[in-house]
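Note that one protein chain is taken out, while the other chains of the complex remain in position.
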Amino acid sequence: MLRFLGQRLLLMIPTVVVPLVLVFLLLRLAPGDPAAQILGDQATPEQVATLRAEMGLDLPLPVQFVLWTKNVVTLKLGTSFFFKQPVVDLLPQYALVTLQTALAALFLAVALGSLLGVIAAINRDTIIDRGLVGIAVLGISLPEFWLALLLIFLFAVTLKWFPVSGYIPPTDGLLASAATIALPALALGIRQSALITRMMRSSMLDVLGEPYIVTARAQGLPEAVVIGRYAVRTAAIPVVTVAGLSASYLLSGAVSIELIFSLPGLGKLLIDAVARRDYPVVEGAVLLIALTLAALNLVIDIIYALLDPRVRLG
Amino acid sequence: MRSIFRRAASLLLSALAISAVHGGPANAADLRIVVPQLPAALDPTITTLGTNWLVAANACEGLTGLDDNWQPQPMLADSWTYDDKALTLTFKLRPGMKFHSGATMTSDDVVASLRRYRDSAGTGAVLKNLTSDVTADGSDTVVLKLTGPTGIIPGLLTLTPAVIMSKAALAGKSATQAVDTIDCTGPYKVTEFQADRQAVLTRSADYKPRAEATSGSAGAKKAPADRLIFLPQAEPSVRRDNVLTGGADIATTLPFDFYADLKANAAVQPVVINDNQSLTAVFNTMKGPMANVALRRAIYHALEMDPIMLAAEGDQAFYVIDPSWVPDRKSVWYSKAGADGFGTPNKDLVKKLLAEAGYKGEALRWLTSKDFYQGHYLPALTAQQQLEEYGIKIDLQVMPAATYIQTRSDADKFDIFSSFLPTYVDPVVIPYLNATYPGFWSDPKKEELVKKLATTSDQAARVAIWADIQKLVYDQVPYIKFGTEASFSIARKGVGDLTTSPANTQVFYNVVPVAK
Partner (left out) sequence: MLDAPPAPAGPWRRLLRNRTAVFALVVLAALVALALAAPYLTNAQPLRISPGIRLKPPRPQNWFGTDHLGRDMFALVLFGGRTSLLVGLVVTSIAMSVAIVLGLAAGFYRRVDLVLMRLVDGLMAFPSIVLATAAAGYLGPSVTTVIVALSIVLVAPVLRVVRGQILVLRELPMIEAARAVGVPDRRILSRYLLPAIMSPLLVQASFIFSAAVLGEAALSFIGLGVGARDVSWGSALAEARNYIQNAWWIVVFPGAALVLTILSLNLLGDALRDSLDPRLAGR
């Protein structure tokens, strides 16, 4: 087991390093300068150059890279050019917002998707099944940002059930916080839930054809027990994997959702930081995202390995 | 029975949701203002982008304050006098003013602030040209040594970058380094700031308002709200919706497409400030094809201003096709000099000028950004379409604000850029007249006229000089104006004493919040 873990951890390293190097190169090669934006549009070139020097931006690229690598390895993530705060202090609050939204969306997706998937599988080839499959395909084809716009128009502007935008942290009121997360989670989660519906349905259909299910039925076990205790449990295994993969999909969807709903999350922070050429924040955010995704994949690998005896742990 | 229970539950849930929306963390007498963006740094002296002065405009004060009639009035200075030769300007400071940190203001703080302002980019350079030194004379007097007689300095010092901060806060910070906290004397102090979330200003208990009547940023500052909370929101429809759903009290910078619906809505009051600013385009007169005056004239005469302004504003009620470089019609500087036939294209003249310029169809790089607001980008888009009909090709480069600001300071990288120009306290302060401002307009006649404008004292003579400058602008066309636009904000019904003068659009400390 330890060897398995060790191997996996070692493999995690390039997963983290590659994105970081790419980010470093891409940002510094692209035009646009943080010093110029901070100073404003009438600063003289000399003043911009002075600020650039103060920010350490005028060193040759290889030198910058060496310094940067040293800092990353020691987790000295620097100070944001824009916020003037250490990146390590800044990221957690944004990450928590994204986490809150993503978890809510994931919960919605898994709960709704599994339920609908099981229902569809049990009622296979009936109108219920066909209807659900159709809805699922439609759900996968809906762009999150368009759905978000429609949801805002219906629930926030017309019905006034939820705020149009903005974020209230849970510490300022659980219910208020939930209200600000509700529509974003819905917009993000519907697509994922459609994917999980299909996955669960297909997985259930596989399991329902297995001999041991036939046996259980033949032994006279009530259908509810057959489905609930045996079928769903086995069918859930591949869905767990999909749920894990959903994390990366949710993150890319989160960017446009956070923009639309003005949620101060990691996605919005990343986009704004890239536009401002706030290098420390972009690098810190990419590091955090890469580490999170790598850790998530590691956990999924372990779960999968534990569940499926065919996977060798040695 | 069950259905009643379910219905009650859903009603309760939605009621809770709504109350949660309206409740929020705002206190009873707060004023929540939604704006397009907050500045990255609150220090107004290091940036020349006017929208970045918003927080400082409410938390800080200068030696003088601008009233709603564009006149400088006493603020941190009780009075000022010139000596006989008009080469020294002495300010007598207001006694007993405290900074937000608790320290008492003395002339040392004023000297430190003004010296730093002199070294800063933008209007600070104007002060540098007009003065040779700033010194203290006793703890309540500050002396400026002038390089020549000039009357514009009290007006210049009303500008937000010239506010007075404590010497301790400024310690070690050059004119390009932002101070860590803006330690000022204003009626509100900054208690919380996250550039992409909010800026919270809380009423300062130590503030002593002046005795004179309130007028813009002059006179008594009432500070009726407990806190001013500025919230950034880039999308205008969301700003509007925040006010409509009660999540905010004021939303600024809205497009006029929303006007009709909002006017009919009893829960909000629209605030329209006419003649707010000019929408402009500035040419690179130093390098590249636009250095050729015939080409610049050709473009000026090719444009039909009305469709350009209509596309940018949406409704003819809210803009004026007006050639005056000073947009406020009530201003003494307002003038139509030099602009006969403004706004109507002259096809034959354009063809003639293009031939004269030897224009061969090369693409002209026009910089603009969508990050500011519609009036920045839409005129460029419309102008591009109009110019195409004459065979003038525009390479419209839309870029994020950061890239736009940097690119336009490099004379090799652009030919034209979009901009805007409000009325200034004095036209000599207009940034375009400075040869170091992007566009780099240097012209011996212009330099001479600007120098005369800065150093003449007689108002009537100055107005005449300004008319000459404007005539020169319309002859040399280093930049063009499309028209004057109004600004549009909304406030919830019950918000009182809103600003209606273009002189003080960033001032919120006199606004009365909704009574609860």
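Which chain is which? They are A and B, in the order written, and residues in each are numbered from 1.
What we mean here is this: a residue touches a chain if its C-beta (ideal position, glycine included) is under 8 Å from a C-beta of that chain, and two chains touch if they have at least 3 such contacts.
The model shown is predicted, which means the values in this text are computed figures rather than measured ones.
Participant: Sort through B:D196, B:E235 or B:E356 and give me the one touching the missing partner chain.
Facilitator: B:E235
Participant: Which one, B:D257, B:E356 or B:D443, makes contact with the chain that was left out?
Facilitator: Final answer for the missing-chain contact: B:D257.
Participant: Touching the left-out chain: which of A:T74, A:S141 or A:T171?
Facilitator: A:S141
Participant: Residues of subunit B in contact with the chain that isn't shown?
Facilitator: Residues 235-237, 255, 257-258, 261, 307, 310-311, 314, 370, 378, 381-382, 385, 396-398, 400, 403 of subunit B touch the chain absent from view.
Participant: Counting contacts across the full complex, list the positions on subunit A that touch the omitted chain.
Facilitator: Residues in contact with the chain left out: 11, 14-19, 22-23, 26-27, 29-32, 137-138, 140-146, 149-150, 152-153, 157, 205, 248, 251-252, 255-256, 259-260, 267, 270-271, 274-275, 282, 286, 289-290, 293-294.
To be clear about the criterion, only the chains that are shown with their structure count from here on.
Participant: Mind checking the centre-to-centre distance between subunit A and subunit B? Centres are C-alpha means, answer in whole Å.
Facilitator: So the centre of subunit A lies 40 Å away from the centre of subunit B.
Participant: For the complex, which residues does subunit A have touching subunit B?
Facilitator: Listed in rising order, the residues of subunit A that touch subunit B are 31-34, 36-45, 47-48, 50-51, 54, 82-84, 156-157, 160-166, 168, 172-173, 175-176, 178-179, 182, 262, 264, 268-269, 272, 275-277.
Participant: Which of the residues in subunit B end up touching subunit A in this complex?
Facilitator: Against subunit A, subunit B makes touches at 14, 16-18, 20-21, 23-25, 40-41, 46-49, 52, 121-122, 174-178, 180, 194-197, 231, 233, 235, 238, 241-242, 244-245, 247, 399-403, 405-410, 431, 434, 436-438.
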